[in-house]
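Can you keep this structure in mind? I'll have questions shortly.
Every protein chain but one is kept in place in this view of the complex.
Letters A and B mark the chains as written, and numbering starts fresh at 1 in each.
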Amino acid sequence: MRRIDTDLLVVGGGPAGLEAARAAAEAGIAVDLVDAGFRPGGQYWMQDPTGAPPLSAQGSKGAAAIAKAQATGVAFHSGAEVFAAFPDRRVLANAADGPIEFTPRAIIVATGAHDRAMPFPGWTLPGVMTPGAGQRLAKLGGTSAGERVVLAGSGPFLMAVAETLVKLGKPPVALIEARPTDSAIIAHLARHPGRWREAARLLAGARAIPERRSGWIVTEAIGSERVTAVRIAPVDRSGRIDRARSETIGGIDALLVGWGFRPMIELTALLRCRHEHDPALGGWHCVTDRASGRTSVEGVYAAGEVTGIAGAVPARLSGRLAGLSAAADLGADTAGDEGERASLAEQLARARAFSDGLGRLYAPPADLVTLARDDTVVCRCEEITRADIAAAFADGTDAVAGAKIWTRAGMGRCQGRICGAAVAAIAAAETGITPREAGFNPPRIPLRPVPLSVVLETTRDGQE
Amino acid sequence: MSTLVTIDLDGRAVEAEAGRPLGALLHRELNAVLRHTAKDGAPRGVFCGMGVCFDCLVRVDGREGVRACVTPIRAGMRVETVRS
Partner (left out) sequence: MKPGAGMKADAVVVGAGVVGAAVARALAVSGRRVVIVEQGVPGGAVSGASLACIGTHMMDEDELPLLKWCCDEWAAFASVAPDFEYSRCGQLRFLKQESERRSADEWIGIETAAGLSPTLLDPDAVRRIEPELTGPIHAATWSPNSAVVNPFLAVRRLLEAAQAAGATLVSRRPVTALRLAGGRIAGVETAEGPIEAGIVVLAGGPWTAKLAATAGVDLPIVPRKAQCLATVSVPPSIRTVVGACKAEGGVDAGYTQIQQAMSGQILFNTVLEGGVTAAGSPDDIPEVDRAFIRDSVATLLFLFPAFVQIDLLRSWVRYEAVTPDDRFLTGPAGPDGLFIAAGDGGTGFVRSLGMARIIADFVGGRESPFRRDLYDPARFDMKAAA
């Protein structure tokens, strides 16, 4: 096991983590950055794993940010997954070449987010994936999710995925968006002229898609060994699904469907930081002081999507703010930084106002949880159906925790990361509690399954 | 910059680009079906593509429960799928 004693450990190599690491390193702080990805860059600034030069504007931005962070002396540890953290801030990560123990004086958590998936009939069929999976197959694997792809769900990210598929020469055959009216989006954009160019670029990509349905939703994926068709139905602004007008799109081999993102709060939760629930911010997220990135736990900072879904611009800004304030708290001379920090905080507030508004516009339809039928698997790991979960609630338990112990939903390898929001929604539907009251699966050590040999190696000489 | 290597996929030699995610290769090579589940015998493939969902599990060099989507392709790796 490698032991790394450092001033600051940044967890996550996306825009927030890279900016945080660079800001702190520039202030003279020793910084290590640990990232689970093949290469740093995260999901927004994804880098080609073979080292090929970036093809997209975001990729180039990311390459520049990585180069800058490297130039300031940030030590990178890619392909390393954090699986444990202790109250003394000791952090354990597992990499292909063995485990690493970090003993930092401060931690910045910038773990990002993953696609929010919600169960519907057929969603476990091969070929049905999250939009993010489609993006990664293309950008990391050079592979299209399919020859005939349907892209569906909600959120501006669908446009980015459409753009990628168009570049790959496989434009989606249909885009099924449960999205707000154009006028609502235009009204929102009108208040943020700085975002027009990006919006125009993304909307241009969508023009290559032959069939585009707004105000429609995928209700079922059909197939035996792989998805071959998809059922769609109109969904109105109040979230009601009109199944009487259902249609089928056949002859497909992939369906990418997602409902925005979920903050990856496992590490901040393990570190006991305070969390709150807000649907417009992706549900449960880590609460921070926006001007400093400080969490409720001393020495632990958070930046980017883990503090509430907002996109790349706020991620970068909050990352730099967290890096600067962590450096200051660690004793770096940051006397000249007050002006920059004030300006960053102001920019961050503006950027968040834009994304919060977008988050509310693209909120998933209210009836989403009704898509899952009694026999639909909700917990993919343990293969627990909606009926299993509803029966537990009928027997007198409630909340995500109650469903977990009585049905095993959330007890498998993913530890409820994928099904947690759906189970909370089912709890709300069946027992009348709010999704917030339903809670989330509290993460425990290890955050990811890790071989017993590695566990032994990393705790063998451990002092308490 | 890319290097073509050979891996063993269920006893068959497959050429692939080193460093890219194994999940993407398997998605292409196995018509999206990476495994069958223990309880229902249901087919599963890549779902989240970023190591969160644990749906794309395969056996790699004898090790069980490896997520193909976050495993880089290496020369000579032995990949076995779990079928029911």
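The rule is short, and it goes like this: contacts are C-beta pairs under 8 Å (C-beta built on N, C-alpha and C of every residue); 3 or more make two chains touch, one makes a residue touch a chain.
The structure displayed is predicted, hence computed values, not measured ones.
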For the chain that is not shown, enumerate the shown chains it touches in the whole assembly. A, B
Given A:117, A:221, A:302 or A:401, the one touching the chain that is not displayed: A:401
List the residues of chain A that touch the chain left out of this view. 86-87, 270, 382, 392, 395-399, 401-402, 405-406, 408, 411-413, 415, 433, 437, 444-446, 449-453, 455-456, 459-460, 462-464
Suppose we count only contacts with the excluded chain; which residues of chain B make the list? 38, 63-65
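The criterion applied here is as follows: only the chains that are shown with their structure count from here on.
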Taking the mean of the C-alpha atoms as each chain's centre, how many Å separate chain A from chain B? 23
Residue set of chain B touching chain A in the complex reads 1-3, 17-21, 23-25, 27-28, 31-34, 37, 39-40, 42-55, 57, 65, 69-70, 72
How about chain A: which of its residues touch chain B in the complex? 36, 38, 43, 49-52, 79, 81, 96, 114-115, 117, 124-130, 132-137, 140-143, 145-146, 225-226, 253-254, 264, 377, 380-383, 412-414, 417-418, 448-449
